[in-house]
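As you look at this complex, bear in mind that one protein chain is not there, while each of the others sits in place.
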Amino acid sequence: MPITTAYEAKIEHISILDEKGNFDEKLGKGLIPDADLVKLYEAMVSCRQLDQVAFRLQRSGRMGTYPQNMGQEATSLGAAYVLRKDDWMVTCYRENCGLFWRGVPKEAILLHWMGDERGNAMPKPHWVTPIYVPLGTQMLHAAGLTMAAKYRGEDRIACTFFGDGASSEGDFHEACNFASNLKIPVVFVCQNNFWAISTPSRINSAAPTFAQRGLSYGMPCLQCDGNDLFATVHTMRKSVEYSRSTGLPCFVEMVTYRLGDHTTADDASRYRGKDEVDAWKARDPIIRLRNYMTARKLWDDAKEAALAERVEQENAEAVARAEGIASPDRADFFNAMYAEIPQDLVIQRETMQTHSLGQDPTQLPPEAQERAAQLAAEAAAAHH
Amino acid sequence: MPITTAYEAKIEHISILDEKGNFDEKLGKGLIPDADLVKLYEAMVSCRQLDQVAFRLQRSGRMGTYPQNMGQEATSLGAAYVLRKDDWMVTCYRENCGLFWRGVPKEAILLHWMGDERGNAMPKPHWVTPIYVPLGTQMLHAAGLTMAAKYRGEDRIACTFFGDGASSEGDFHEACNFASNLKIPVVFVCQNNFWAISTPSRINSAAPTFAQRGLSYGMPCLQCDGNDLFATVHTMRKSVEYSRSTGLPCFVEMVTYRLGDHTTADDASRYRGKDEVDAWKARDPIIRLRNYMTARKLWDDAKEAALAERVEQENAEAVARAEGIASPDRADFFNAMYAEIPQDLVIQRETMQTHSLGQDPTQLPPEAQERAAQLAAEAAAAHH
Amino acid sequence: MANLNLVQAINLALIQEMEKNPDIVLLGEDIGVNGGVFRVTEGLQKRFGEKRVFDTPLAESGIIGLSIGLAMGGLHPVPEIQFEGFLGPAYDQICSHAARMRSRTRGAFTVPMTIRIPVGGGIHAPELHSDSPEAIYAHTPGLKVVMPSSPYDAKGLLVSALRDPDPVMFFEPKRIYRAFREEVPEDEYTLPIGKARTVCEGDDLTIVSWGASVVQCMQAIEKASESGGPSIELIDLRTIYPFDMDAVEASVRKTGRCVIVHEAPLTCGFGSEIAARIMEKCFLELEAPVQRVAGFDTTMPYYKLELDYLPDAIRVTRAIHDCLAY
Partner (left out) sequence: MANLNLVQAINLALIQEMEKNPDIVLLGEDIGVNGGVFRVTEGLQKRFGEKRVFDTPLAESGIIGLSIGLAMGGLHPVPEIQFEGFLGPAYDQICSHAARMRSRTRGAFTVPMTIRIPVGGGIHAPELHSDSPEAIYAHTPGLKVVMPSSPYDAKGLLVSALRDPDPVMFFEPKRIYRAFREEVPEDEYTLPIGKARTVCEGDDLTIVSWGASVVQCMQAIEKASESGGPSIELIDLRTIYPFDMDAVEASVRKTGRCVIVHEAPLTCGFGSEIAARIMEKCFLELEAPVQRVAGFDTTMPYYKLELDYLPDAIRVTRAIHDCLAY
């Protein structure tokens, strides 16, 4: 037969609790115990509220650029809920909800965006990495972290998150390819929120799905409604079980939407219409879950009010902790460079306030040293 | 329905003249006119013979490292035969047969491997690019060249070649993704010859095929027997027609085998067995075609003998042209850098024989200049 | 004459050259509808259409690799890399191809391309949004490297870049994108790539700088003159490669003392080349070692500490005194 079939593939889409409130009993029943469901809901509400707090902090000059997570809470949360506490979670910057569930202190995330490296000093053991800025690069680290665990005979796996835009980076391809060919159990999760700043997702992929990016590597691929916590939990269960049992990677696309601006430095109204945003507001993962819980008598307005109060309090405390930290010492950025600081850096650190870098103080004739120091002092004074 | 189908795909494998000599009339009949077939066969034999000549040149110190094409002649030749003469052919370094068909002078390729940039100065218009050394990088240039043509309203497309190993590079992903999303008609051809130096192709892809690398981007993908000229021609026809008519990219995997060492610097016996190589020798595209033509009375031993003689002659002349070129001037590598050479480079070029770079001759007291020049002369003499 | 800031001056230069030369195309992340995250390409897609001004997938190597192909194909692409911190993924296409194409093909293929890159610190941006990698590209033969310090210079230099037959790295100091305005002629003018500008003349000491640091230097010079201090000559290099050593040499031969100021880390920063050349060319005239005021040999700190890292008027003043006291 001259024409034969070399390869065939099929990708499923999973939805359990849809935007109209329809709930699929077959897949959904018993998927998440009611007690957990309430906690998960509360986590989403808390994350959403922190977004608003952060936004205000930025606008009032108390924080730098901040990327809101609004609308995407169910994606990383579903993953964090399913993962073992000692599985690696290697994320980008729109996975706060999942990170907080894993126990990352809110002030760590706040500090990062307040321009303070100490926000990246993840208290161990959370099995999470700090915020990543260069897109598409963290998935390779997820593969390495997992391979190191495998090397030690641990059955730890990793789940790594990245956006529709980030999946265009070459490192994305290399990470998937390395994980597949070197047999590293990583669950690759693409958060397709339809936008990369102002760039619509079709410019990052003209293909019908982002899920099929995994087919290149022969990975099992799934797509799910990322605004449906039940769907993200179900999809992650299947994926995590697959990777842990086979030691191989797999691929997930979570279809969601960025309800806010890209960051506080962005104005989304420049490039997308209100109608589109409104349509997605109706698909808000929080509203959807609240309606479901209310119908199931797991939730009511009183509980909501109490939660709102508690959350506001908690988040205010987190902000206080973030703002309460002593301001960093300018010596820090020298001391943090190497395990053992090179002599030349010591000199730079010690003389940064007293001499120019080209100057070897010891070379100056003593009186000249004094003159220079004195002139410098005067000048400094003149500046203030 | 909670579980729906998000995507389905199927990839066909095409074979027309198989290694046992079976010929599929349905696909193969009239595909290549007999007159062309003979010319194509002669081109493969000529390319194969040049490989042997080049090998001897390298061993006798008349050429640097050289990568033989042996066994893969039918891949790039099939493409070159199908492409329009003004379509871009953007290749790597194992596509000599196709390049020669397009009219690239053999001495150009030889000069490149003889360590002479003039081998890359492709005489225009051949619509081909020179040899590329950094793997996986040329496909993006193919996309750009084609987009530039499209910008001018030309219907020129591009065909770009790369290996199984090169398809692991991030740039490969970015090239396919750009071509697909920005709608650039490029036919991506992966030559899967089962090896990347000593690395077996399964380490570069654990997936069943390399063809499915194109599914990420929603491209039509085909796989064919790369040692079957009829299959490569048929597959390229379908692919080229698709890209020219739709203005979109598509993907092809040609399954072939590298019969020789990776390059003259390599010893393949270190990492692969004789049995494997022998099995593939039986699938040699040249033998296969010769048997077919002989059976069809298009070819016989007399013709073969005459061809061998002619080819040896032609290739000897190409070598003579490559070796006959005047040796390059050391000023060349300065003059070739910019359209207009910066003053500092002029000084470096002019003083390279007379002064160190740190020296500003004009600053030297005249007598010192003389002394320096004289000492230098003596020293130089002492060296010879 | 219009009173423009740096962003507007670049935008104007792009418009005027695009109208003259149909082969100029703009591409990059968010440069279309959004006009770029700094709004430098604001309104250009509307004006010139999606064919000449288009958004790309999010991949810097792809952006530069595609642009190289466009240039080999006869166009003059103007890719924007959103921040200098994201040049990394494009490093290979820039240095292994754009910089080498002309020489490796002996002119059969060339890469007329202007890569626009916001550069430098001081705007309280996140990590990898505040670096100064100019020395990396100055050390890569085959490229030209430009960094304007004012709206007027930006327009004149960009027009030259857009007409250059070779690849130009056009670094735009984001700290002064909107810091000040100045008179910028509507009419066509160019500033030659490779020529420095003497910002102010002086006899006691020469300051050599480029990019946003030039502004810090001017502040230091003002302070100095207020307090009846030394007479200082300030040279804005404008172009990092090819650099105008003649201007530097002439000035230092006159003053005998020099301070170099840049944001990039000290070690192997471009200041080291200037310092070495000054020694080579002005050895006999030099009265004190050339002083360097630069970023430290550390990673650029997050913004809480960035002002401790970046050269400012105080540090420049200190260097002036160190140098004069020698």
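Each chain carries a letter (A, B and C) given by its place in the written order, and its residues are counted from 1.
We take it that a contact is a pair of C-beta atoms (placed from the backbone, for glycine too) under 8 Å apart; a residue touches a chain by one contact, two chains touch by 3 or more.
Computed from a predicted structure; not experimentally measured.
Considering the complete complex, the chain that is not shown touches A, B, C. Of C:A2, C:C268 or C:L307, it is C:C268 that touches the chain left out of the display. Across A:G28, A:G78, A:G98 or A:G170, the residue that sits in touch with the chain not pictured is A:G170. Residue-wise, the contact with the chain that is not shown comes from B:A166, picked out of B:A121, B:A166 or B:V187.
Residues touching the missing chain, restricted to chain C, are 61, 85, 88-89, 91-92, 95-96, 99-100, 103-104, 127-128, 135-136, 138-139, 141-142, 241, 264-265, 267-273, 275-276, 279-280, 283, 286, 288-290, 292, 296-299, 326 (touch as defined at the top). Although one chain is not drawn, its touching partners on chain B can still be listed: residues 64-65, 113-117, 133-136, 165-166, 168-171, 196-199, 203-205, 265-266, 270-271, 327-328, 330, 332-334, 336-337, 344-345, 348-349, 352, 354-360, 363-364, 368-369, 371-372, 375-376, 378-380, 382-383. As for the chain not pictured, it touches chain A at residues 117-118, 120-124, 129-130, 134, 137, 140-149, 151-152, 170-171, 174-175, 177-178, 181-182, 332-333, 336-339, 342-345, 358-360, 363.
Methods note: only the chains that are shown with their structure count from here on.
Using the average of C-alpha coordinates as each chain's centre, B ends up farthest from chain A.
Inter-chain centre distance (chain A to chain C, centres taken as mean C-alpha positions): 33 Å.
Counting partner chains per residue, chain C has residues 56-57, 59, 61-62, 89 touching two or more of them.
Residue positions 170-171, 174, 177, 181-182 of chain B each touch two or more of the other chains.
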